[in-house]
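Removed from the display is one protein chain of the complex; every other protein chain stays in position.
Naming follows writing order (A, B and C), and every chain is counted from residue 1.
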Amino acid sequence: MTDKKICVAVIGGGQPTATEVKEAEEIGRALARRGVVLICGGLGGVMEAACRGADSENGVTVGILPGDSRRAANRYVQIPIVTGIGYARNVAVVKSAHAVIAIGGSYGTLTEIGHALQSGIPVVGLNTWGISRNGREDGSIFPAKTPADAVEMALELAGAGE
Amino acid sequence: MTDKKICVAVIGGGQPTATEVKEAEEIGRALARRGVVLICGGLGGVMEAACRGADSENGVTVGILPGDSRRAANRYVQIPIVTGIGYARNVAVVKSAHAVIAIGGSYGTLTEIGHALQSGIPVVGLNTWGISRNGREDGSIFPAKTPADAVEMALELAGAGE
Amino acid sequence: MTDKKICVAVIGGGQPTATEVKEAEEIGRALARRGVVLICGGLGGVMEAACRGADSENGVTVGILPGDSRRAANRYVQIPIVTGIGYARNVAVVKSAHAVIAIGGSYGTLTEIGHALQSGIPVVGLNTWGISRNGREDGSIFPAKTPADAVEMALELAGAGE
Partner (left out) sequence: MTDKKICVAVIGGGQPTATEVKEAEEIGRALARRGVVLICGGLGGVMEAACRGADSENGVTVGILPGDSRRAANRYVQIPIVTGIGYARNVAVVKSAHAVIAIGGSYGTLTEIGHALQSGIPVVGLNTWGISRNGREDGSIFPAKTPADAVEMALELAGAGE
């Protein structure tokens, strides 16, 4: 029988800032060193940076792709999941994780945050979306100050969510 | 050949306030009077209220259901679409519309707002989610003051999006 | 409250023979005359022919599209459902129907037949796929001899499946 590993999704935009790229890579490295499986959307930007970090530390990287071809996966994805269901794959990205780390990001990232919260999967945010419900701030996204911080928080929340 | 009708999605929570129920019903009625097809997630709460309003004015109501059974549709859904894909159906709800009206709502509504914005479909909000990107407000959701206002804005935006 | 209408899906290939086109159109007409809502995949070939038939008799036509744009719908689709989930939408095409009529068709049609049988939705076939399980014929597809025959069988099975 296999020990189930902790899985953490790293989500964020395809066109990140240089800072976000660094942060994603650092998070990928830290997750890999902790033996965590990295789940992501498999494409470029934050996804690629996180995979590159994890891969550099011999971590396992899973890319859940929106399209019909594994060729769209960034080169650091070891296990490409080819869904063919477009952005509906955002649901699978977060549902496959024990916790989610959001770095910056655009509307796709916003949907992933929403799908995670809807499914009760904890979300740690690094300079990402803020959400307010009818004018009142919603505090469900745990704010992290640094990449190291984000990883610690995600692992703690992932364990609690078990 | 068939004239394609304008389709507007009304999204919102399954457990709305009494005010939200009234607003959804009024919006449903107004859309139907304008000959608009009402798209929604097919379940209760805001979805049911909007369908009830549209149905009372002989409008067409489409419910895009998450589960495996058409029996889950509220009684005012005339055309139930049974997807079996769970919350991934949220993508189809907004993509099937020329414009979206969000009334209050919880995380599911937030995902629909995100999917709409990601796909370039205009979103009108009535006391719904506010979003900010890394601390800076994102003004993509058009705020409406009243149900009548929301319908006018949605129709204008729907036409522009054609 | 709304009377729920009987929904029948007509499935088949995008590149049908001339005979299949005629059959699909005749089936569309017959379904519309019986007040049945026509469900289909929304594209060309058998789907378009069935919609054209239904539309000519003022029937309601629903096209559940695989892609991201309603513009892909054939011109006789009155209510385009834009799923963006690719061929995974085949599941929704059959699940949204009380019964399915398959006309000819290629592998996409085969998947729809399989998804219908998996969900317990009756399938009537007109010169379509035959299936055998480990060498033994599987008799789950009801063979029709003519379009009129197919419609009668589908309506009877749809009623039974209620």
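To be clear about the criterion, a residue touches a chain if its C-beta (ideal position, glycine included) is under 8 Å from a C-beta of that chain, and two chains touch if they have at least 3 such contacts.
Keep in mind that what you see is a predicted model, and the values were worked out from it rather than measured.
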item	value
Partners of the unshown chain among those that are drawn	A, B, C
Of A:10, A:77, A:99 or A:113, the one touching the omitted chain in the full complex	A:77
Of C:53, C:67, C:84 or C:104, the one touching the omitted chain in the full complex	C:104
Residue ranges of chain A at the interface with the undisplayed chain	1-2, 4-5, 7, 37, 55, 60-62, 64, 68, 70, 75-85, 88, 91-92, 95-96, 119
Sites on chain C contacted by the missing partner chain, in the whole complex	85-88, 91, 104, 106-108, 110-111, 113-115, 117-119, 127-135
Chain B residues touching the omitted chain (full complex)	68, 84-88
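Operating definition for what follows: only the chains that are shown with their structure count from here on.
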item	value
Euclidean distance of C-alpha centroids - chain A vs chain B, Å	29
Interchain centroid distance [CA atoms averaged], chain A/chain C, Å	39
Residues of chain A engaged with two or more neighbouring chains	85-88
